[in-house]
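In what follows, a structure is listed as structure tokens, so that the remarks can point back to it.
Note that one protein chain is taken out, while the other chains of the complex remain in position.
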Amino acid sequence: MKKQIKYIDEIVIRFAGDSGDGMQITGNQYAETSAELGYDVNTFPDYPSEIRAPEGTLYGVSAFQVNLGSEKVNTPGDQIDVLVAMNASSLKVNIGNVKPNGIIILNKAGFTPKYLATAQYETNPLDDHSLTDYQVFAYDINEIINFELADMDISPKDARRTKNIWALGLIYWLCSRPIEPTIEWLGTKFANKPVMREANIRVLKAGYKFGGIREEFAVQYIVKKKKVKKGTYRNITGNNAVALGLVAAAYRANLPFFLGSYPITPATEILHYISSYKRFGVKHLQAEDEIAGVISAIGAAYGGYLAATTTSGPGLSLKVEALGFAAMLELPLIVIDVMRAGPSTGLPTKPEQSDLYLALYGRHGECPLPVLAAHSASNCFEMTIEAARIAIKYMTPVILLTDGYLGQGSEPWRIPAIDELPEIEVHFAKDPKTFQPYKRDEVTLSRPWAIPGTQGLEHRIGGLEKADITGNVSHDPLNHERMTILRDEKIKRIADDIPLAKVHGEEKGDLLVISWGSTYGAVKTAIDQLHSEAKKVSYLNLKYINPLPKNLGEIFSNFERILIPELNMGQLKHVLEAAFLRPIIGFNKIQGNTFVVEEIKDKILELLGEAV
Amino acid sequence: MKKQIKYIDEIVIRFAGDSGDGMQITGNQYAETSAELGYDVNTFPDYPSEIRAPEGTLYGVSAFQVNLGSEKVNTPGDQIDVLVAMNASSLKVNIGNVKPNGIIILNKAGFTPKYLATAQYETNPLDDHSLTDYQVFAYDINEIINFELADMDISPKDARRTKNIWALGLIYWLCSRPIEPTIEWLGTKFANKPVMREANIRVLKAGYKFGGIREEFAVQYIVKKKKVKKGTYRNITGNNAVALGLVAAAYRANLPFFLGSYPITPATEILHYISSYKRFGVKHLQAEDEIAGVISAIGAAYGGYLAATTTSGPGLSLKVEALGFAAMLELPLIVIDVMRAGPSTGLPTKPEQSDLYLALYGRHGECPLPVLAAHSASNCFEMTIEAARIAIKYMTPVILLTDGYLGQGSEPWRIPAIDELPEIEVHFAKDPKTFQPYKRDEVTLSRPWAIPGTQGLEHRIGGLEKADITGNVSHDPLNHERMTILRDEKIKRIADDIPLAKVHGEEKGDLLVISWGSTYGAVKTAIDQLHSEAKKVSYLNLKYINPLPKNLGEIFSNFERILIPELNMGQLKHVLEAAFLRPIIGFNKIQGNTFVVEEIKDKILELLGEAV
Amino acid sequence: MVKNLIDEIINIPHEGPIEYTAKDFKNDLDVRWCPGCGNYSILAQLQKVLADLGVAREDFAIISGIGCSSRFPYYMNLYGVHGIHGRALPIASGLKIARPDLSVWVATGDGDNMSIGGNHFIHACRRNIDLNVCMFNNEIYSLTKGQYSPTSRVGQKTKSSPYGVIDDPFDPVLLALGAGAPFVARVSDKDVALLREIMKQGYRHKGFSFLEVYSNCVIFNDGSFNIFTNKEIKDENTLYLEHAKPLVFGKNMEFGIKLDGFKPVLIDFADGKSSIDDCLVYDNKDRVLANIVANMVYDMDLPRPVGVFLDLERPSYEFKVLEQIKYEKEKKGVGTIEELLKGENYWVID
Partner (left out) sequence: MVKNLIDEIINIPHEGPIEYTAKDFKNDLDVRWCPGCGNYSILAQLQKVLADLGVAREDFAIISGIGCSSRFPYYMNLYGVHGIHGRALPIASGLKIARPDLSVWVATGDGDNMSIGGNHFIHACRRNIDLNVCMFNNEIYSLTKGQYSPTSRVGQKTKSSPYGVIDDPFDPVLLALGAGAPFVARVSDKDVALLREIMKQGYRHKGFSFLEVYSNCVIFNDGSFNIFTNKEIKDENTLYLEHAKPLVFGKNMEFGIKLDGFKPVLIDFADGKSSIDDCLVYDNKDRVLANIVANMVYDMDLPRPVGVFLDLERPSYEFKVLEQIKYEKEKKGVGTIEELLKGENYWVID
């Protein structure tokens, strides 16, 4: 049957089903194979906080969204082009985000009265004409599969578990994509389960063929290929990128690496990755709690390791005392906070940017620390290395903020060559004649790093105030003031050592929009679109929050108004208002999810006086 | 012998000696008896962080300073009129603060070569003419005492231990004060040790007589009596006042009281007091750590108690996660932070005001809490009750900041009649028909307090985000935003319920000086003095830091310049700059001690363009 | 007399009879555990047990930390607090000290209670506040999707130990005994009758009672207690401790445990040389014996003891608080607020 081919620039597909339906794995496979073909891809998994919620419930819906484009895509996409929904609840939860005339592929087996009831549908949406605005393709996928696998010795339950792969096959057809990479993947995945391997490969092929055969599928799409820079690529989530960044930084510093951590959503994957790097010589301790996690890292740093701790909000709250201690010891330490919606337990699986205050101000006593923010999954790699560089050079804990959206979302990443990575210089103290534990470098104000095992440098450090230079305990009033100022000044001087902030768009003007962390995706996309519509709005992405880039004040003075969209009640706004004593316009969303591009565009247009 | 009598307004006396010399007890007794005579008194103990440092060392000096005046005295005094120094180190450490021509009473027995060596004196100050600017009275007090007690069956060691009391007797003579109250006190103190009782009483009398007999004492002082408001008075430290405030607040709320705490300098005395209040029906738990301290208080609050936790910086750092939890539960809780010099262990026995950031911003997620500050020892009582009132009315944790200076310093306090204290209304929910765990009061936005044991109100609360009104767990995005805003708005509304800020001096003008917490004493005194010199400077004491008094912005707009002296690097300055987007002049001291009046005066005069 | 608003509430008589069925302790929220999760059984048993205690429903409180297991309070129609991770015991302690009139229960996990909450746990054991603690031990962190816990076994492969766990686990019973807990018990999720019986015994015990429940996590650690729960083999692998009864076990009670010196030794009655009379008669009032028997976990050839290891009574903490208050009031008189504010050294100016 001859089908029409449509060339498009982007396509957003969302796979939705029960927690047990394998939607995460399906979405992930689709994203991986897409990226390998050279598309740009941005993904986000969206799953319930219950491990395995009861079948068919609204809160049990698990989804995985993939935005695939020929150009750089910075978000998983606002609105859905193609929704795959394995049951009634999956339809109900997601229908609101499907584009008008969008494609919806449904499994009829998930629309029995039982499923309709758990989805709290009064009438069956397949019959009640509520879906007329969409292109709906509904099949009893279970039955199709049974038919396909009829000759195999496979239990009905196992057969049913392949339905995600059938849908994937159909999607491949729809997007004119080869199925071979996935066949290969299924081969490895089920290497030890030949029956499941065969079943899955069969239904993948069947799904693919289904699109070609059935009349109702009249159009096939081809997403144009982008030109990509030469190089080696992989798909990467922010959490994976952090794990790699940590090890790469240690490598560049010629140090071994230690992680002290305690599991917590959505940061745990970093611990998982690190714990699997044994043959890369990495050490870690899954500690008894967050306090022991960070404190053991401090112990390792004292021993000369590049050391880190990884956590999310509640964990960061528990590490507060330890961070003050590390600041006083002036030892390097990387603290990764993968932020989630708070306060308290809050919405543990949802992203938010509300730990900024805690990162900046959350220690007793005068205790400033550098705070950085990563803005995309792959940028997590770079910023982790940057955090390590600063930590070592300035002998200080550094807090790097990411969030659940960055940590678990993925995008393709060009793997840098090792010598593209910044070199990190470490000079352990060695000379007993000149060594003084708190004698500072004149430029950086950092103290020497002297590690046990070095003959003649035996010295004691601790949390009590210490005398300038010697590091002995000191109760002298003026010394305390001097040391407090020195510690503060040391952090301030980092501003001389970080890149200036860069404005995109006009250097001077009416409106400057600032993104930080994960708002980057939506804001950058919105700005790109507005720029292509010739709107006058400038833009800046902030990666260094303490200290701020040195030119920020000057940049600000060039704009009438500043807008900061944030996933919180205006924390960065507050910080920058205090820093520059001028009002900033906040745009805040506290809904446990990120901005969509349209929201940002609308807000900017509103400010530009253009009704939307 | 006829002596000259001089009438004076104020006298600052400092008792200094080894940790074992009983200086704290002597100073305290002098202060107590002074206050009972109707003087105003302000004291500050200044002791080493070592429990019992080696004899005669510089760091082992323990001192107690008392400022006694006919009018209100707000500080323990900048400069010393009379120094009692029991050994060479005590002289060396304190001489810098003695007024020119001030009186110095020395124990020669503390100036042997051994003591001179530990004090690191090259030459003996008694002989080297270095003390010519002072009125020095040096005696071998040990010998005098041996003589006085020669006929008693007392060990030389015990005899020597009375030397502080001899000095006290001499001071009483010098200030023309009766010794009877102290004789009575010695009688009780040594009720079971008749020998020590007799010895101490004898030397007290001997010291007193000594002044009268010896020629070199030509002048006796009389501090004029102030007119004091009628009432019952006692001397009180800030920590004692907090303990009383907690129990009084519970009484006014018709609730029992619970304290969950863990010892930490300089807050521990609050725990000591509370633990001694058993016959007042108070309960407490000395917990295994700070976390269990605050969490057990949350448990008791859930059970309907007025509950509190008391700590200092490192402990507050540990309570961060728990405070976010309490904020989410919306239960009343009083958190007392007796601040000390940080960061980390810092200078544990020294005051500082550097926990303000932590109190305001130190929680992950969006989690604002009310923050109050007490400004004098006795004001700790009032502010504790105020913290309780707000906690209960708004169903929220409230942080009250005091510091080591307030906590351990003392002043006379007119004991209020019970009905002078604010009434605190508690309405436990009772009606199953209308009860909803998160249905808010329309005015205060606080949720009902429903305690176990109430039939029909069984409900669950926890740290996960909850649905508006029902309090069920909710992952709904818009609900999370609504609840975040409601929690924030609730705290903001407290501004409608607290006193407006009050300006002392002109309502409009060039310079407004702001004090908070323990800077009150020095700032208030400086301002009073400047006002009496007709200087144009206005003044305001800030007791509510979150939310701020509603009229603060208006007040600020009436002044060209604002000055905030703080014992930190400018935390309140930063907060108010952010709030009002205008520059504020900071004046900072980070030396583990408070401002002296002169420093503040000088700074103000400098700003007023009057050279000093 | 000082007014006390809490007493006013406590003193309101309960309306209607105090007669319940398990259903009265359920609420209408969906239980969000995975189908087949061992926690369901524990929930069902506790609902049955509480219904039988003759305590008014409003006089219970159920407290937890964070974890799959710690969702427990949401599924009970009681006063409840879903705490933060590791802090169930301090919440419960504060509540019980404040409100000795309540029956306070704690639901916690092996991670919640033995990892981040370990300090509170050992202190609760020694402090002896009258709490009833059920620890759902699935030997894994489930809510965070499968990392090893302090009770996971050496070699166990989990998401955070892809090459196998290398730290030795706690034995919860031995830890509780070492920390001084007066009531210590163990049972598996499948032994529903015994589970109910021990819950009741824990309730009757006035003081801290600790119950470790083996709970099967079907997702992240399925089958880890199979040998103690699988009908075919559990009898030969499980030793039920009963006070004042000889230690016998096996499908047909064909085995026994005797002491050789202080070493528990397995005897097979079939060998003709020994009989039930040689068996150790268990005494759950003896903390040394509890320790000896608890140490059997280290010997893989011996059956796993379950039941009540120790059941000692000593005055509970919250009771001693009240006693101390009473004593001081009797000794020096009930304190008034006026007296408190005045202190000992006051003076009057008029």
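Note that the chains take the letters A, B and C in the order they are written out, and that residue 1 is the start of every chain.
By our rule, a contact is a pair of C-beta atoms (placed from the backbone, for glycine too) under 8 Å apart; a residue touches a chain by one contact, two chains touch by 3 or more.
Predicted model, so just to flag it, every value in this text is computed and none were measured.
Considering the complete complex, the chain that is not shown touches A, B, C. The chain not shown here is touched by just one of A:Ala63, A:Ile145 or A:Ala292, and that residue is A:Ala292.
Of the candidate positions A:Phe64, A:Tyr172, A:Phe258 or A:Trp516, contact with the unshown chain belongs to A:Phe258.
Only one of C:Leu177, C:Leu211, C:Leu247 or C:Val308 touches the absent chain when the whole complex is considered: C:Leu177. One chain of the complex is left out; on chain C, the residues touching it are 115-119, 122-123, 126-128, 150, 163-164, 166-171, 174-180, 259, 261-263, 287-289, 291-292, 295, 298, 314, 317, 320-321, 324, 327-328. Taking the whole complex into account, chain B touches the unshown chain at residues 50-54, 57, 59, 262-265, 268, 271-272, 275-276, 278, 286, 288-290, 314, 344-345.
Mapped onto chain A, the footprint of the missing chain covers residues 32, 35-36, 38, 228-235, 240, 244, 247-248, 251, 253-256, 258, 260, 277-281, 283, 285, 287-289, 291-292, 295-305, 307, 321-322, 325, 329, 415-416, 418, 426, 428, 430, 451-464, 472-473.
Just so we're on the same page, only the chains that are shown with their structure count from here on.
Chain centres here are Cα means. That of chain B falls 44 Å from that of chain C. In whole angstrom, the spacing between the mean C-alpha positions of chain A and chain C is 40. Chain A and chain B, compared by their mean Cα positions, are separated by 47 Å. Residue positions 321, 325, 462-464 of chain B each touch two or more of the other chains. Within chain C, contacts with two or more other chains are made by residues 66, 84.
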